[in-house]
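A protein chain is absent from this complex, but the other protein chains hold their places.
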Amino acid sequence: MINRETGTFKRTYAEDLAIYRTPLPKIAVAVIAFVVFVIIPWQGSEYWLGILNLIGIASLGALGLNILVGRTGQISVGHAAFMSVGAYTAAVILREFPGTHWILAMLGGGCAAALAGMFFGIPSLRIKGLYLAVSTLAAQLIIEWIINHWPWLSGGAQGSIYIQAPTFPWIEDGALVSRKMEANLHYYYLIYVVLAIGILFALNLFRSHLGRAFIAVRDRDIAAEIIGINIFRTKLVAFGIASFYAGVTGVLYTYFYSIANFESFTLLISIQFLAMCIIGGLGSILGSIFGAIFITMLPIVLDFMLRGVGGAVFGWDDAAASAIMPQWNLIMFGGLIMFFLVVEPDGLAKMWRNFTDYFRVWPFPYV
Amino acid sequence: MYYVELMLNGLLIGSLYSIVALGFVLIYKASEVINFAQGEFVMFAGYVIAFWILSLNFHIVAAALLALVVMVLVGLLVEWSVLRHLIGRPVVAVIMATIGLASFLQGAAQLLFGVETRSVPLPIDDYPVFIGDLLLNRVELVAAVFAGLGFAAVGWFFVKSRYGIALRAIADDQQVSLAMGINVKTFFGIAWAIAGVVALVGGVFWGNASGVDTQLALIGLKVFPVVILGGLDSIIGALVAGLIIGLVESLAAGFLDPLVGGGTKDLTPYVLMILVLMFRPYGLFGEKIIERV
Amino acid sequence: MKHPKLSFLALAGAALTTVVTAGAANAREFVLGMQCDRSGPTQVVGNYICDGAHDYIRLANKMGMFGEGNSVRNFEIDHGYNVPRGVEAYERSKEAGHVSYGLYGTPHTYALTPKLTSDKTPGTSPGFGSAGAANGKSYPYIFPVAATYWSQAGAAVQFVMDEWKASGQSGLPKVAYLYYDNPAGREPLEVLRDIQGRVGFEMREYAVPPPGVDMRPQVLDIVRRYKADWVINHTFGKAPAVSIKELSRLRFPMNRVIGFVWAAAEIDMQAAGWEAAEGYQALQFAGVGQNHKVIDEIKAMYAEEGKPPPEKMNVSVYYNRGVFIGALHARAIVNAIEAVGAENVTGDDVRRGFESISDFTLGGFMPPLNLTPEDHEGGGWVQVWQVRGGQWVPLTDWMQGYRDVIMEHVANAEPPKG
Partner (left out) sequence: MSNRLEVIDAAKSFGGVLALSEATLTAESRRILAIIGPNGAGKTTLINVVSGVYAPDAGRVLLNGTDITGRRAFEVARHGIARTFQNVALFAGMTVLDNILLGRNMLMKSGVLKCGVFWGAARSEEIEHRRRAEEVIDFLNITDIRTAPAGSLPLGLQKRVELGRALAADPKVLLLDEPMGGMNLEEKESICRYVLDVVEMSDTAVILIEHDMGVVMDISDHIIVLDQGRKISEGTPDHVRNDKVVIEAYLGKEHAA
């Protein structure tokens, strides 16, 4: 009963607009929040918090890209470039105005990336589909090139800017002090609070008129225009939002690494984010997170497994395992991606939905 | 004189881009698949032919024939095992599958052939030809001839042969072709097999120019501006755009680089591509998709 | 931060616990963390270097270098030249308790410098990373240990000048600097321009944008328009082979080309063709070839195990660099053990172990290396080798160039803030 909608019991439109309309998801969200913000930080080791930090940052970036690719249907192969725009903007703000609060720098990075994203979204006025996808590839290369060749922006020949670690308020000996973030735990809270805000923002967006406009543009752009939706503006907004997410993602990477470096945001990373969206599930928030987990964890899990299997079966030592594993890693990575696409085109989120649907319609096998 | 030389050499290199782009266009034309693994195809072909020549000491012609068979099989296998199942799926899913394929081929090539860099030896003198004071490369002249032959053969195939006409019909409308009794899947297989063969030409000459290892796959990045500029579904577009890009790259390196103090060779094709797209959204020769309400 | 550890994945937990395996009483297994690129864009380098390091560490263990019952585990993780994966690799080997860390790749070195510093773990970045890290005061936990790009630039110009003088030509040579257009490729520029300004020779810069699979226009310009006397070649990946091939096609004399350390391996010559490369010169920071005591020892170790020596040994430029890296880490750990005793060694002790390496040559395999708290580069020594008859032969002794200019730049290197 708690997870089933039987009939319409809502009395106000506001109730119907709620994100979760049945009790169980509300409880689930509360439990997840408790686990994420209390249990994991309390129990997690430095290493696992480090991994979770990488997953959290990746989730935010994938979420942003999914708004553009999954919801609005505009394929972008330049997501990582917008991350580097955010990263360098924040780093330059902190360098040129040393007193600036890091939250402001982060928002500044997001906004700069959003502007850049909207600029590179302009071709979407005329260019569609695959042609647009390759145009975003151009955005990746152009942005990389500019950062690479603008010493003031990139911090000289090395193309990198070290930044001060962000601070947070802390009570020490009864007095309020400002502490630097050092441990993975500190960054964990930073990243997951930002991610939670990002998820909430996306959820709200999806239930607003903008969210509907995105899907309308994706599914039938001409019909959407005729019913009064300004397609170009909608696409630009989507580019802007996605790039804002990308920018903040880049800033988070920068804070986490303590350095802005554009070589961390190559085409390879762009493609990885695209992979997260597609494998996780296009247009799905949960899918973005699943995708981020999958892509981040896959090499690690494969590494553990191959090391274990190789050691047990073939007697590989560290040297032998190191030499042979990366190739198997590539093969299995590529193979799994193809396998997933063939077996479940709608991604991990769909698998999850199939799983939960089973309980939603229980005791019947289908609705 | 220097600029004439620069342009001629740019055109020669451009013809080598064209031949890689051709495989890309073929696959797109037949099945509307954007193949992000085209570079890996070229790399794999390079590995295969280098294997026959270097490890087994085959003559270049025998090696090329054997490699041809292998590449046809690889093309068919890829189509049969993966792409066939993705017909009608969203574009991004297909793109992603080919990205997965790229990773797979990288790993497989290393595992099968080793990580070592090797060079494809060709029985062509390295010493350049001089026409007056103009310097041209023998290998590239031969490669350009092969590229031209490749285009002529593919052009003939599409215009004259029964299979080519069927392929064109499929590209036009899959549903109708099915109804007309054309076995669409077979023809997708053919397209992939041809793409494998075309990749071999690229693999031989690029493998000779820069050596065969997994980095050879990066040539794939060069292909995007070419195919988009020419139009994704246009064979003649691939040829013309390849030459244009080769030319523009060369001139950019000659003119622009000293001005901006950085390498602009890889950037200019993309900038040119976007500018052209703003005026011709389907490339120079691409077919305009007409949308109806 | 002492939380009870609860693994989220049973699999991962199990794998992690195997990392910390205890041997005999008091015996200690030191973890040497290493990252490597065996599946990404620089795999042709990584596969050889990392194997060399593995073999040396195995040899050192076998020789009992670390004292009774102690051993070093070379915990290598592939990152495919992907920064998030590189950070994860670091975290994983930190979890395994590493006391020393082998970095791989310039962006990873940048991303991990702050972490190594706050974790007080020494990390080596031989031949990549920031040249400023030679300044031990600014970068206390980063050890370039081999000649940085700045030192390579100084040595390369020195070599060019020496050769020019020896050839008896008048005036100064026209130099073309052919470089990979990324931060690593541009790093030597400021030093090169500085030296060029002081010495007064003519120099033009030619950028090769990555991936550098084609550089016809640049080479045409160098050979046919600019008519350079000398080419300094600072390229990576496929670009060295392509540059050699292009230059030789235009009949530029190969003995007027000097490559930096990443344009110097057998595989590059193989890809370009050894005949085409005949006469080509390059800088090396570790011994080349197999005529070294340490390589013989590794071969003997394999023979003892009843195995043939590894094929990767044949790409001696990279393999030997791996041996060099392994040897330095081993040395630093040994120094740390001698200083504080095996059971007490921490990352900070290994840093001091690095800083107390003096006159270390591994039997002529390496330049006489002297690391101090101020100098983490160890003098910036390189040796010029030349391709002759299908192999590398040494052309000079270990050398430096324009040390004063370089030390000025190093002293001015900004410390990483944060």
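Each chain carries a letter (A, B and C) given by its place in the written order, and its residues are counted from 1.
The rule is short, and it goes like this: a contact is a pair of C-beta atoms (placed from the backbone, for glycine too) under 8 Å apart; a residue touches a chain by one contact, two chains touch by 3 or more.
None of these values were measured; they are calculated from a predicted model.
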Which of A:Ile27, A:Ile103 or A:Ala223 contacts the chain that the document leaves out: A:Ala223
Where the missing chain touches chain A, by residue: 13-14, 16-17, 201-202, 204-205, 207-213, 215-216, 219-220, 222-231, 237, 240-241
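The rule is short, and it goes like this: only the chains that are shown with their structure count from here on.
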Graph distance between chain A and chain B, where chains that touch are linked: 1
Distance from chain B to chain A - Cα centre to Cα centre, in angstrom: 33
Euclidean distance of C-alpha centroids - chain B vs chain C, Å: 36
Shared interface positions of chain C, touching two or more other chains: 38-39, 43, 47, 181
For chain B, residues contacting two or more additional chains: 106-107, 110, 221, 261-262, 264, 266-267
Contact set on chain B toward chain A in their complex: 34, 82, 85-86, 89-93, 95-97, 99-108, 110-111, 221, 224-225, 228, 232, 260-262, 264, 266-267, 270-271, 273-274, 277-278, 281-283, 286, 289, 291, 293
Chain C contact footprint on chain A (complex, rising order): 42-48, 50-51, 54, 57-58, 148, 154, 157-160, 162-165, 182-185, 253, 256-259, 261, 263-264, 268-269, 272, 296, 299-301, 303-305, 307-308, 318-319, 322-323, 325-327, 329-330
Contact set on chain C toward chain B in their complex: 38-39, 41, 43-44, 47, 181, 204-211, 213-214, 216-218, 220-221, 224-225, 237-238, 241-242, 245, 248-251, 267-268, 270-273, 276, 315
